[in-house]
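The complex appears here minus one protein chain, its other protein chains still in place.
Take a look at subunit A:
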Amino acid sequence: MSKRTAKDAHLPVGECVTQVQDILRQRLCHQRLPDKPEGVESQHRHLLELLKRTAIHGESNSVLIVGPRGAGKTMLLKCVLRDLLEDKEAQKSLLQVHLNGLLQTDDRIALKEITRQLHLENVVGDKVFGSFAENLGFLLEALKKGDRSSSRPVLFILDEFDLFAHHKNQTLLYNLFDVSQSAQAPIAVVGITCRLDVLELLEKRVKSRFSHRQIHLLSSLTFTQYLERVRTQLSLPDGFPDSRFAQDWNDGVKTLCGDKSVEEVLQRHYNSSKDVRSLHMLLMLCLSRVSVAKPAIKPADLLEASRLCFADAKANMLHGLSILELCLIIAMKHLNDVYEGEPFNHQMVHNEFKKFLQRKSNSMYNFEQPVILKAFEHLQQLELIRPVDGSSAKTQREYQLMRLMLDHSQIMEALQKYPQCPTDVKQWAMSAFG
């Protein structure tokens, strides 16, 4: 888009909205890299320096990037790689191997993937190797051109690093770290993980070969920075074709961020989580409400999006239960109150329900036991109640012990919202003892 610099070209609104959606969706859904990583400048410098040494000077290194989910670990690494590859020399020689703990579930698969990514399938051919180390050594050997100083540096990126630690004997990690320690081919091993205790997972022999260099990404975002981030994420870049629309849009975003109610909502989100991903989700919901008829984000959109994000899923599910199932839930709640959270079985719940019915003169809920049992089993299917572990399959269905997976407030919230809830059921739920 930025290439088309048609100054002050007026596009129709529909076109503009499409452009806005294009640009912002790239950012929010596709995690497009920002021009400059924010808030992690020092880490960026550190990592870039480290990788440069491998790429240009042929020095082996290993490093772990540790941080909670959505803290920007992958973003940081990708930014560093982008900057690194701007260097001509690095671009020419550096080889990359990307592995992901989710995909390469054991070392055999990982080794195959490494071979593939280094384009060495032909070299390996039908050779049979005695051990993993031998195989990896061969691969790295194949990359050498002549003497050691001229062999090509390889960058190993291990996403979800903690999952590699669960592989048998940690062979892959051991060998990679071993190569990076001894003066063989120059390699850099970069692990990305969300587990802070990842070093505890490593075996002693693996741990001792690791350089113990860790880059921590612990977000220390203040609320003002958070607000600023919301603004930049929603703002349009300078190169937008219709500059007047872009101006209007950016002004709109600025007023949006200044709005009192919006600030309140964002504060709530900030308090519950600071990570980028959840913010993206919120903004994506807002963005999806932008249309030709309404080419701006209004505070009401943000409130609605936040309501969707914070909706309690279980209360939502309770809303759709039949009245019989709801009565059973209330009976369970009473049992929980009386017996202080002891598990219950279907028979007790039924008994509790019958006690409620006896106090009523009208018998509009006159159900047969099997019908009630079916409702009970439906609740189990929805995982609103769960069988207690250890109660074997040999017990009859009616007597299997269960626990209620809902808390008091969820039930109450659902009752408030329940359509046409009979008053007596409501009163029964409110009464302290059934």
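Convention: a residue touches a chain if its C-beta (ideal position, glycine included) is under 8 Å from a C-beta of that chain, and two chains touch if they have at least 3 such contacts; residues count from 1.
Just so it is clear, contacts and distances are computed from a predicted model.
*Asks:* Among "Origin recognition complex subunit 5", "GCS light chain", "Protein YIP4a" or "Cell cycle control protein cwf14", go ahead and choose the protein name stored in UniProt for the chain not displayed.
*Replies:* UniProt protein name of the non-displayed chain: "Origin recognition complex subunit 5".
*Asks:* One chain isn't shown here. Among A:34, A:258 or A:320, which residue touches it?
*Replies:* Final answer for the missing-chain contact: A:320.
*Asks:* Touching the absent chain in the whole complex: find that residue among A:43, A:61 or A:104.
*Replies:* A:104
*Asks:* Pick out which of A:232, A:261 or A:351 touches the chain that's been left out of the picture.
*Replies:* A:351
*Asks:* For the chain left out of this view, which of A:10, A:36 or A:116 touches it?
*Replies:* A:116
*Asks:* Extract the touching residues of subunit A with respect to the undisplayed chain.
*Replies:* 14, 17-18, 21-22, 25-26, 28-31, 69, 74, 100-105, 109, 112-113, 116, 162-163, 194-195, 277-278, 281, 284-285, 288-289, 291-292, 308-309, 311, 313-314, 316-317, 319-324, 345, 347-348, 351, 364-365, 367-368, 370-371, 374-375, 381-383, 394-396, 398-399, 419-420
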